[in-house]
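We show some of the complex, not the whole, and keep each chain where it was.
Note that the chains take the letters A, B, C and D in the order they are written out, and that residue 1 is the start of every chain.
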Amino acid sequence: MVRPILKDLKDGKISIEEAEKLIKSQFLDIREVARFDIGRKLRTGFPEAILALGKDDDDIVQILLSSPTDPMIVTRLSPERFENIREEISSLEERGFSIKYNKRAHILVVKRDDKISLDSKVGIITAGTADIPVAEEARTILEEYGCQVIRAYDVGVAGIHRLVQPLYDMLEDDVKIIIVVAGMEGALPSVVAGLVDVPVIGVPTSIGYGVGEGGFSALYSMLQSCTPGIGVVNIDNGFGAAALAIKIIRAFE
Amino acid sequence: MVRPILKDLKDGKISIEEAEKLIKSQFLDIREVARFDIGRKLRTGFPEAILALGKDDDDIVQILLSSPTDPMIVTRLSPERFENIREEISSLEERGFSIKYNKRAHILVVKRDDKISLDSKVGIITAGTADIPVAEEARTILEEYGCQVIRAYDVGVAGIHRLVQPLYDMLEDDVKIIIVVAGMEGALPSVVAGLVDVPVIGVPTSIGYGVGEGGFSALYSMLQSCTPGIGVVNIDNGFGAAALAIKIIRAFE
Amino acid sequence: MVRPILKDLKDGKISIEEAEKLIKSQFLDIREVARFDIGRKLRTGFPEAILALGKDDDDIVQILLSSPTDPMIVTRLSPERFENIREEISSLEERGFSIKYNKRAHILVVKRDDKISLDSKVGIITAGTADIPVAEEARTILEEYGCQVIRAYDVGVAGIHRLVQPLYDMLEDDVKIIIVVAGMEGALPSVVAGLVDVPVIGVPTSIGYGVGEGGFSALYSMLQSCTPGIGVVNIDNGFGAAALAIKIIRAFE
Amino acid sequence: MVRPILKDLKDGKISIEEAEKLIKSQFLDIREVARFDIGRKLRTGFPEAILALGKDDDDIVQILLSSPTDPMIVTRLSPERFENIREEISSLEERGFSIKYNKRAHILVVKRDDKISLDSKVGIITAGTADIPVAEEARTILEEYGCQVIRAYDVGVAGIHRLVQPLYDMLEDDVKIIIVVAGMEGALPSVVAGLVDVPVIGVPTSIGYGVGEGGFSALYSMLQSCTPGIGVVNIDNGFGAAALAIKIIRAFE
């Protein structure tokens, strides 16, 4: 595909400048793109989130103030840490960004633009009260990306009957995906996936003690569910569940 | 909602039989349904698969000959075991079922009806040659359920450049979901999810030795990928990946 | 069984209201029950306990003030946390509930009604002094549910002879079940079960250091005891041991 | 209590031999008893089972031919191994013992006396077909000890509704204990314990692959069930579950 351009150049149909431009556009100049990662949002359908764990407050401030993406999402940022940086990032508001911190979900969202909106609804279910912060992390992300979320918290497997009504309501509301957040024995996603026909995303939580500490038992339960069709994300990773749901919705809408 | 029926009955507008039928239809008679699990396919959008591991050949024959679902899928059935039962299940062909065994994927599909068809395409990528059986398990299931599958095998992370072209082709072909099958360090789903905007389903495989034996390392890599939006299934669980993909597609088509 | 009712209605033997009531009583309206889980106590013979771990103080206050069950039991509530909520839950006393906090067992019991009483006695044995808090968690629950408890603490396996007398006394007192709480190598339940003819419930504790840290070693010892007939519960789960004992007693009394 | 004997001796009422015998009977001569463990059955309410794993065929033959207990139970004895020793233990039949081998449960029962009978019934539920051998191990033991067993196999958690009817029937039949056998994610005991008021014994099985291999995931799920009151035994230990059930029943009947 280079030859026709060269021929046109030789025949005088195009100038050297035009030829050069046409040729370059034929090659993916990876190195050029790499320098400024502005293409990411378009490319992967999802901006990078900033995991606050393992970063200093200074790191986070610096990333927020210099990053060109919109929105910017910081996960696992404790209320104390948010207080530490609140002042320093306030200049973002002058630059037209809104700053929203969700205390329960430990998430900071900095964005300019609110108009994204998706048609599909997502359901979020938690087994217990202690799983709610992880569920809220997922909810916050989903709503920021324009999804409508229907919640049913604390409907765990110990009383299966307690689960039926909210599940019924979600299906009535035509949710397309259900995110199930559960610690302890992690059985809830299996039970839900055995009752509904929409895809289920399982989020194990690190709630529990003894053999349940750390969330591995819940994780393994979800991975080897007897009911096929559960997509599992990392322990306590409400953000990841939301990201998967959004990617699915975008791929199909 | 029972009262109007009773009123109609009392008023002679409907017969006792009609009243009985109307009332029953208002209650989900769980116990009745439970006896014969024929409702499952409609309910969860996916028939049960029969995991051959841990079952005797006799168990499998008996399940196949007596089960009323269509299709019936047996996973992890080795060629030797298929040979053992082939004769005994041949009567299913007289009953109008086709019997298809995929040697590489170790899957047996028994079904009567081929007309299911889904519009969305699914891509399947493997890191290495040894991951192919798991990928083929996924492919077989997907194609049985009417998905068109685009494959790119052995494009692993050691030579990232080898991955770009097939990925490009898949996106050109408008695949909606990409299933990435990888053992060893399990890095491929991360890399793929960092390059495309469709949801990625990660399937770790038990390929590898030393610290890689059993597939846990690949599993963990996928679960904590830096790139959000990967739904992970159990190690070697090609079937589960296909089931998740089909559930997603059905929820949106 | 609906038809005779309909016939009676049609024949004017019963009113529409009566017919409606009779019909509804024939169906387990799961969805209705689910909304308010008041049926749980009767159904499973045991009210839900509230695990304080992973819940905010606010969560616990809210659950206590709004829950209709009697008794309400909060486990793993540290003295500090109890102090935090003591004020806020004091209104329960005006509503006729007593509030009892067991400092050693970290258990809060809120209840109105003390008249439950069971005939069977339960023995509780601990290997060491450090296992006592877990044993006390079990004892508190058992006594709240009307069991008489006979204790023998700190009789561990290092001096088997120290164990014989209390065991003998328990059998003399006709205990029906013995709960054995042990950390470290967790050998005590095996030894006890080898000497007595009543069922033994083993509770591993997280006491220990080095290979014993976390209690897994004690747990595994109990699970694979050479002496058959030990029912094991989660590490440090005195509550679960008590619940199992109460369920057994109720099933047989 | 020694003194009256001594007095009788001194008074010439009994001979030295008689006195010696009476005195000895008053002390538990542990060392004497230890040599021949005939006291075990009475003491712990349960004879020792012989675990075939790790023993040579010769070991097993020798133990069976020389052991004075009745019954004698050999667990984990494969059909091949039973064939190997069948001839050699046939002399037991001449000594009045019956020899029963259960192929599915891999259990050999050698006993003389069939008259033990217990009033209480036990339910056994399995999640899947592959869990049946472990369930059968439990059933064989229970029936040998005079329990009536009510079975419901393959009613797993993927279709909760499939579980309701058999559970209902068991409660109707007044089972006192339910043994729940489950591999994979091991959620079934939680679900059952959330629906019934009798004690539940959970038996994890090593069925599964990937993260489920070995049965640890099922074990952990059962140990940290949200529903209190589950007594757990070792992976694949149907024998232990039966032994626990029998000990419970004996303690209360």
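Definition applied: a residue touches a chain if its C-beta (ideal position, glycine included) is under 8 Å from a C-beta of that chain, and two chains touch if they have at least 3 such contacts.
Quick caveat: nothing in here was measured; it's all calculated off a predicted structure.
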| query | Given 4 chains in view, how many copies does the entire assembly contain? | reply | 8
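In the analysis below, only the chains that are shown with their structure count from here on.
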| message | Using only Cα atoms, superpose subunit A on subunit D and state the rotation angle in degrees, rounded to the nearest 5. | response | 175
| task | Name whichever of B-C and C-D has more C-beta pairs touching across its two chains. | result | C-D
| message | With touch defined as above, tell me whether subunit A and subunit C contact each other through largely the same residue numbers, more than half shared, or through different ones. | response | different
| note | Between the Cα centroids of subunit B and subunit C the separation in whole angstrom comes to 41
| field | Chain centre separation (subunit C, subunit D; CA means) in Å | value | 25
| remark: subunit B residues touching 2+ other chains are 30, 219, 234-235, 237
| query | Based on which chains are in contact, what kind of graph results: line, ring, star, complete or other? | reply | complete
| message | Which residues of subunit D touch subunit A once you look at their complex with the stated criterion? | response | 127-128, 156-160, 184-187, 190-191, 193-195, 208-212, 216-217, 219-227
| request: Enumerate the contact residues on subunit B facing subunit C in the complex. | output: 2-3, 6-7, 9-10, 16, 19-20, 23-24, 27-30
| query | Along subunit D, where are the residues that touch subunit B in the complex? | reply | 128-131, 158-159, 161-165, 168, 183, 207-213
